Structures are given as structure tokens and as C-alpha cells.
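Excluded from the complex is one protein chain; the other protein chains are retained at their positions.
After this line comes chain A, so read on.
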Amino acid sequence: MKARKSLATSVAVLMGALALAACGGSDDTSAGGDGDVELTFWHNSTTGDGKAYWDATAAAFEEANPGVTVKIQSIQNEDMDGKLQTALNSGDAPDIFMARGGGKLADIVDSGQVMDLTDKIDDDVREAVGGALDAFAVDGKVYGMPTAVLPGGIWYSKDLFAQAGITETPTTMAELEDAVAKLKAAGIQPIALGGKDAWPAAHWYYFFALRACSQDTINESAAEMNFDDPCWTEAGQAYADFAGIEPFNNGFLTTTAQQGAGSSAGLLANHQAAMELMGAWNPGVIAGLTPDGEPLADLGWFPFPAIEGGKGDATAMMGGVDGYACHVDAPDACADFLNFYMKQEHQEGYAEAFVTLPASKDAQGAVTDPALQDVLASYNDAAYVSVWLDTLLGQNVGNALNAGVVDMLAGDGDADSIVAAVKAAAAKE
């Protein structure tokens, strides 16, 4: 009797709570009533030149489009995904938000929350961007606008290479292994690796797969979630063999990628290790970790070495594309803003502010860092550019791939178990 009564009470109060929660979700009245348009804009530059760049670009856009105001919120990169997810679910999404393409964007597209930009991109912008737009394509439609391309490769210290007697940057795996041996003989840790974060360790697998698998195999595998092609296991085996010569820094499994002097980028910045495989954002990260806070003077770059007998093109690159997408209910001015920041002057400003490669080919002249110029040269000559595999495969499968690679490096699996982990995750989709 007593129990029943208290149950009834709690059910009643629970209904109240549900009603409350429902109320919270329903008041999504959008801003802007009397002809004025307000665009809310979330980006991930919380400090310095990047933040200033977006402030200035938004101000220029407002000036060029009277009646439009851009309300900027800069959000810490690591908080972005969770905050965006909450906002999308509560019906309070920003009009313009950060996107990196691949499976994650596809998930938001599936839930019907992203604007189809296919017919809203200016022709000259489309031409200046080229293939980078593919990163934001889902089922043949474009859902985002790139602002930077971030291909990966091996960053190295020219001084440490000279100290170890390495005169030429490696172009094949055999030469890379030779360089590792020379560095070890000179008492230098050859390669810094932030295994704790998993993705830096997984990047090595991505590049082995890029060289082992043909472009078609990679795209078909991602589209059909089918990893039966032997090249996926061959890539894992090549990685396992390479890891066998112990090229990575001591304790690489508990090393982070970008936080502090003990991280993999920090090891490179402080001449504690000679190489790191990383994307084109690395010069900026390393600059923040050098003893004097200045860019590393002897930083160099070379593309991932070729692999004998691989089906992938030796010039192919892998990299990320940073960009922005519009919410499906955003005003038309949203697409205008995306086209606006792709203008040459703003893309040049972007390249300078972020020390990176602009998405628009017209703005490539603004790249002055010598290491980045090497990246750019390889990028322009690349046979094709693939998106990072974890982005390409989506969060679920990509995460399983990263975890599988770490397990293998920790001695808790092999080339077969990486593919098995990926297949198991794909089965969960």
C-alpha cells in the first residue's frame, strides 16, 4: 500500500520533469524579425591570430552585406563536438559550425540538420578549391566549405639529421629504416609518437594503407565497410615490421601528441626526437612548444616514403580538410558567408593567421614557411589526396581502427587483429 502510493507520487513527479524537459526543447524561436539577419558562427580559435582573423573577416562580411550581423562564439577545439551535438539535439544549433567531413558529417547529414550547398557555391570558388570539396561530399552533394587543407607527412629536425650523418631525406622504407638506425647509433630517439591519443599512432597505419591499397580499394572499402582486400592486412604487417625495429621514443604508448614538452610534438620542438608523422598543422603546434616559443628554425618536411610492391600511388597524400557547414534552417546569408571567406584576400589572411595551407589555390602565394612550402609542392603534385582514414570511415569504425592499432603496438594483437577490430565495429553499424 505504502509502496504503491510512493510509486504513484514518483511517477507523477517524473511526468512533471518530462513536461519540464519538453518545455525546454520547444522554445527555439529563431532570431531576426524585422528584415535584419543574424548568423551565429561557431569556430575553434580561442586565442591569438586565428581568433582575430575570424573577427576581422566577419566584420568585413557585415560591411559588405548591410543588415547582416555575425555573432561569433569561439569554442575550445576539444569541446566543439560535444557542444555542437547538444546544440543540434536541443534545436538550438548555430547557423555556421565547424566540419571536417567524413563519417561524422555524414551522421549529421543523416539526421537532416545540414544545408545542401551543392548549388550555392560560387563558380569561381568551386574552381579555386578543386578536389578539397570532395571531403564534404555525402552521396554526391556538398555539405561544407573547406577553409584549409592539412595533408600529412614526416616532420624532422634538420640539425639532428645532420648530427646523425643523414644527408638525404628518406624516400623509401629501406631508407627510412636506415635513417632510424643512424639516429639510434648517434644516441637520438628517431621518431616521436603520441600513442596515448591513439590517432597519431594510427596515422602510421593510414599511410601504410595509403601506399599498400589502391585509391579505388580505399574508397570502396569506406563506402561498403568491407575490408576483405588483403592490402589492409599487408599495411598492418608493414607497420608491425617497422615497429619491430623500435623506431619510436621511449614510453610512446603513454606519450600525448600535443600537450607540453613531454608530448610527441614537444619532443621534436626540444630536439629530444628527430621525426614525427603529423599533419600540416604541426609547425604551429611545435612553435608553441619550443623553449623560446618561436617556430623551430631547423624544421623540415618530407612525404611518407614509398613502399615496394604497394598498389597505392607513391605521390598520394593523406590529410584533413578543415571547413564549415550551415545548419539546415540557417538564413541564405550563411552560404554567402562561406563563399565570402573563400575570396583570395581572406584565404591569404587565413593562411597567414593559422600558419597553414589555404583551401583556395589562388591564395597559395601566402604560404611562406619553407617546410609548409615543401608540403604545398607535394600537395599540388599528388596523384590524389585521401581524407584521414578515421574521418573517412566515420567515428565508430575509425575509433575501432585507432584502438586496434594501439593494441598491436602494445603487443596485444597483430595485423590481422586490426582488420578484425575494424570489421567488428563495422558490423555494429
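As a working rule, contacts are C-beta pairs under 8 Å (C-beta built on N, C-alpha and C of every residue); 3 or more make two chains touch, one makes a residue touch a chain; residues count from 1.
Methods note: contacts and distances are computed from a predicted model.
Trainee: According to UniProt, what is the chain that's been left out of this complex called? Choose from "MoxR family ATPase", "Hydrogenase formation protein HypD", "Sarcosine oxidase subunit beta" or "Sugar ABC transporter permease".
Mentor: Matching the unshown chain against "MoxR family ATPase", "Hydrogenase formation protein HypD", "Sarcosine oxidase subunit beta" or "Sugar ABC transporter permease" yields "Sugar ABC transporter permease".
Trainee: Looking at the whole complex, which of A:104, A:120 or A:423 touches the chain that is not displayed?
Mentor: Spelled out, the listed residue whose C-beta touches the missing chain is A:104.
Trainee: Going by the touch rule given at the top, which residues of chain A touch the chain that is not shown?
Mentor: So the residues of chain A touching the missing chain come out as 10, 13-14, 16-18, 20-21, 82, 85, 88-89, 104, 107-108, 110-113, 195-198, 250-251, 253-256, 262, 394-396, 399-400, 402-403, 406-407, 410-412, 425, 428.
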